[in-house]
Each structure stands twice: as structure tokens, then as C-alpha cells.
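Just one protein chain is left out here, and the rest sit where they should.
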Amino acid sequence: MAPVAPRSGDAIFANMERVNAELFTLTYGATVRQLLTDLEEVEEVNKQLDQMGYNIGIRLIDEFLAKSNVSRCVDFRETAEVIAKVGFKMFLGVTASVSNWDADGTCCSIILEDNPLVDFVELPDTCQGLYYCNILSGVIRGALEMVSMKTEVTWIRDMLRGDDAYELQVKLLKQVPEEYPYKDDE
Amino acid sequence: MIVCVAVVGHQNNPLYIQSFTEADDALKLHHIVHCSLDVVDERVNNPKKSGPTLNETFLGLLYPTENYKVQYVFFSYGYLTNTKVKFILVTTDLDVRDADVRNFFRRFHAAYVDAVSNPFHVPGKKITSRTFAERVSTIVKSFGLSSAT
């Protein structure tokens, strides 16, 4: 049987159950605002958002693999491309790009120019240390961990802090090799 | 020319007021905004007088209330949202097109809605957003130029 080709992000997004982005954007915003009230420390809010993202990522990966036809045993380079082109598109409806690879192919940047999480958002002066979109770094870390890639994800650029794009650096720390790689023809 | 715009909360608490004139008219403009708010309250509490379209957000000319318009320098128009927020526009133009004023309020309202959608905005507090201020300034500048947008 011929291998099933991975589907394009646009095609998958078109077939997803979709909702008004406003509901999502405002719910995320209200959650961040409530976390700031309850935890007081901006650093602690960053940590919790990352943790929430991680928990979401480890669950979302199943839906991602099921709907994208992406095979599990791709290398890190391909994986990064797939996250940017398919992952962001199918869930958030926006496309990201990958750049700034290091020489040994274990570290790159995922760059987002359009980001539905931040529609309407303006950070108050009291929240300058806040990584408002920190849930995203958690989602990537969580999802990759489920496909045996331990990563470290850090923010390089943030438009809410005046930069010209959102840039997440994804660094591969350890890849646990799969003992019995899945083959398409089995 | 638009000389002043204001957003006022449901308890007549000022949320945003900005004048667009070099002249030192601040007191006069605040006074007109104040008078306009009284007229809004009066019209809303006595809907019979508010004309044919009951509960329409656009309230039309608020100030002056007399007919001898030529004596006046400033004219104000009002708009009341479903959430009881009042928008006031003060202009020096004696004759403005109804469509232009409606279009102005529609865009002003949209800018307001986006500003209060910021998760860090506290309802009832003054709007300090720079994005909002810039958007309002753009809308004010384009007033009367085109109703297309």
C-alpha cells in the first residue's frame, strides 16, 4: 500500500470543527488576568502558563497525528517544519515559519507573525516580565515529548514587548530513539 | 471639524475624553459634553420624545437644543450603546451629513469594543490604551471625508 501523504495545514484546518476566535482569545486573556490576580508574581504566571500548555500539548498530539497523517518517526528538522506549517495552521489557523537553524540541526526558531492569542491585548506596565503567550511554548514542549523529543523552548521575540514578530527557540535536548519504528507498509 | 470626543460610562463616569483643537476651549468643551449627557438621559428616560426609531443607538443632535443654530459655535451629537455607554462628538460644523456622523459613531464604537476586549482593561476605568487613542485620532481626522470605510 502506498504511504499516505501528510496533508497540508490548510486542508486540515478547512475540515476541522472551527469556532469564533474571539471566544478563544478572550477566554485565554481572562485566564491570564485571573492567574495574575491569584498568583501575583509574574514569574509564577509564566510558569503556570507553560505548565498548562504542556498538559494541553501531551493531549493534543494524538489529534494532531490522527488528522495530519504525519508519521511518527521523522527527524527533528522535519518535525519543526511540520509544527510550523501544519500544527499551528490546524489549531490556530495561522502559519508559522522555521529559521535560524544551528549547524548540527538541533536548534531552530519558530516564527509567528500572526497570533490569535494576542488580538486586543496590550500589556500594562505592571506586567513587563510576562510572557503572555507562554502557553504556546508549553504546548510545543509537551507535544514533542510525546514523540520522544525532549526540548527546551524559549521566547526570543515577543510583539507585546515591542518586537516585530513572535519567535520561539526550540532546542532539542535529547531524542529517545524508537526501538521499533513504524513502517508505512506494515 | 471635530473638536472633541468623549466616552462616558453608565454612571456618567468619564472613560475617555480628548479634544482636537489648538484653541483653549477645554472648559467650554467639557461644559458641552456635560450638557449633552443631560440631554441623553432626558431622551432615554422619556422615549416618547426620542423620535420615530425607538432605542436606536444613534441619538442625533444633542446640543444646542434650541432652534437658532446659527448663534452657536459648537454642536454635539450622541450615541448610546446597549451596555449604556455614551459616546459624544462635538464639532464646529453647522451642517454635517447624517451619514457621516453615523459612520463616525460606528467606527468609534468598534474601536471602543476592541479597547475593552483587552483582558487587562478594568470595566468602568478610564481607557488608557495607546492603540485606542491612535485609532480615535485616525477616525476623527477622516471625519466627513468618506462614508465608505
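Order of writing sets the chain letters: A and B. Residues in each chain are counted from 1.
Methods note: contacts are C-beta pairs under 8 Å (C-beta built on N, C-alpha and C of every residue); 3 or more make two chains touch, one makes a residue touch a chain.
Everything below uses one rule, namely that contacts and distances are computed from a predicted model.
Of the candidates "ER membrane protein complex subunit 1", "Palmitoyltransferase", "Trafficking protein particle complex subunit 6B" or "Related to Altered inheritance of mitochondria protein 1", the chain left out of this view carries the UniProt protein name "Trafficking protein particle complex subunit 6B". Across A:52, A:107 or A:168, the residue that sits in touch with the chain not pictured is A:52. Chain B residues in contact with the hidden partner, per the touch definition given at the top, are 10, 53-57, 80-84, 106, 109-110, 113, 116-117, 119, 123. The set of chain A residues touching the chain not shown comprises 13, 16-24, 26-31, 33-34, 38, 48, 51-52, 55-56, 59-60, 63, 90-93, 116, 119.
Following the convention adopted for this analysis, only the chains that are shown with their structure count from here on.
Interface residues of chain B facing chain A in the complex, by the touch rule stated above, are 114-115, 117-120, 129-131. Across the complex, chain A meets chain B through its residues 22, 26, 28-30, 32-33, 119-124, 127.
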